[in-house]
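One structure is given here, and the rest of the page talks about it.
Apart from one protein chain that is not included, each protein chain of the complex appears where it belongs.
So, chain A:
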């Protein structure tokens, strides 16, 4: 029969540093977890809003298409013609390189964000911009982009200018951070603003870096001649879409 020896009572002392550090760490961890749950909840509501907006825009586009067709049919039935409004938006693509440029032309191209060959940019149509484009006409080709082309450009080649840096638009935070204050929160909002040339078109377009396109698959016809003369430069109206589809 072995007698149990009396155990020495030793207090378990935890070093002061460790006690302080664990207290601090748990506090930080809880704060992080709380922030995370808040962020996730906020994200949920945001995503719902994006979806709602995108759906609204889709309906708007469908309605616009339908109204165009209806107008044409109506005009035809009355024996007349329907002339749709001139496009408010132009897509300009630079087709000439950087060598031997007239300084005024060089500067104007820079103002249009076209600093490099095959750069493309959206431009609002008004007297001022028309004059600018006329100045650089032999060095660019331009036209009226379709909705699909605008959408594809922004999705595939969309980069933002943030703090002078070219940041890819991989999530809507990139857009929210810069354009949230003008009411553009998601990529569909941005596309809608460009397509309809809305009240905040300036901010939206300024946000976008110039689209860096590749050379067209199948090539140009003749960059030395104007489009009207079976060449490439100048206004090619709706046919810009075919070109850009080959360049995107």
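Simple rule for what comes next: contacts are C-beta pairs under 8 Å (C-beta built on N, C-alpha and C of every residue); 3 or more make two chains touch, one makes a residue touch a chain; residues count from 1.
Everything that follows uses one rule, which is that contacts and distances are computed from a predicted model.
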| task | Given the choices "AP-1 complex subunit gamma", "Large ribosomal subunit protein uL4", "Methylosome subunit pICln" or "AP-3 complex subunit beta", state the protein name listed in UniProt for the chain not shown. | result | "Large ribosomal subunit protein uL4"
| said: Please identify which residue in A:89, A:167, A:182 or A:197 touches the non-displayed chain. | reply: A:167
| remark: Of A:109, A:140 or A:187, the residue that touches the missing chain is A:187
| remark: Of A:26, A:67 or A:177, the residue that touches the missing chain is A:177
| request: Just the residue numbers, please: which parts of chain A touch the chain that's not shown? | output: 16-17, 20-21, 24, 28, 47-48, 50-51, 54-55, 58, 152, 155-156, 162, 167-174, 177, 186-188
